[in-house]
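Yeah, one chain of the complex is gone here, protein chain that is, but the others are all in their spots.
The block that comes next holds subunit A.
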Amino acid sequence: MLLDVRDLSLRIGTVGLLDGLSFSVDRGEVLGLVGESGSGKSLTALALTGLAARMGATITAGSVVFDGTDLVGLKESAYRRLRGKRIGFITQNPMSALDALVTIGDQVDQVSRLHLGLSKRAARAHTVEILSRLRIPEAEVVARAYPHNLSGGMKQRVVIAMALAADPDLIIADEPTTALDVTVQAQIVMMLADLVRKRDLGLILITHDMSVVAQICDKVCVLYAGRVAESGPVRQIFAAPRHPYTEALIGCIPRDGMAPGSLRGIPGTVAAVSQYGADCCRFAPRCGRADARCRTQQPLPVVTGTGGMLACHHPVDSPVKEAADADAR
């Protein structure tokens, strides 16, 4: 396994923002990390790359085993040698992710000069090659341009180019397409998927777009309020979601042939982080299947038959609940 995260918990101040996350990615595999805004996706990415401490966050439990080594508690200098070199991190907000005062070329060169020890000239050749491979026209010209000369889609490609520059083993992409228009979104997503297959690297794709997950992910891990609700192979999760939240998320994807206006949202909103309960299912207030137990006892994640996880007292296909439903009818 390339990356194996187990029981990862993290807090900022006294607020526990991530609670016992477990998931894994292997080479050649795409893991989708999904969840509503505020569910802790970006924090997870920061925790994996050793940048959470910069936000004032502390990892309180768990392990992040990358290629055989536990990264939790790794010295900062050692972590820095991994970042950019073995773990490429595509941060959220491509629009503002580039240094406005530095040319595109210099910013991409920085990675290969730092991690591959390339000379100025070699680094630039390398940069131009990567940019062209990401289908940026006239890469030499773009390399001499400044970020404000580029469109959003171009900037996003440049950020991807930086993540790829040192030929990493793992890429973490935090909502790489949210700021872009739909046609560009599709291009970028396909480009990333393509890279995974060609270079045999692991990809963690953070998104709240279930249709993107359906398109390119092999596995998916659904977060809700800092906890894993459900995870497993994409095919299986989409065919038979077991957590009511996952079911609702999938229900939100617009599909061909759907009547206009029939798109279902999920009623209610995620609790504020300060209101996160410990001994309960955090989805209970919005869940149609919740009962007293859901409000007083945390559903612990259990390993499912397909190698995924499920944290729910009353999964969608649970016979007890179905029977109870049938009785009620």
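Quick note on the criterion: a residue touches a chain if its C-beta (ideal position, glycine included) is under 8 Å from a C-beta of that chain, and two chains touch if they have at least 3 such contacts; residues count from 1.
The working rule: contacts and distances are computed from a predicted model.
A single chain of the complex does not appear, and UniProt lists its protein name as "ABC transporter permease", one of "Ferredoxin", "Succinate dehydrogenase cytochrome b subunit", "ABC transporter permease" or "3-(3-hydroxy-phenyl)propionate hydroxylase".
For the chain left out of this panel, the touching residue among A:18, A:97, A:118 or A:212 is A:97. The hidden chain makes contact, of the residues A:114, A:214 or A:240, with A:114.
Of the options A:9, A:49, A:231 or A:246, the residue whose C-beta touches the omitted chain is A:49.
Which of A:18, A:31 or A:82 touches the hidden chain is settled by the complete complex: it is A:82. Even with one chain removed from view, subunit A keeps its contact list with that chain: residues 49, 51, 54, 80-85, 89, 91-93, 96-102, 110-111, 114-115, 146, 148-149, 159, 162.
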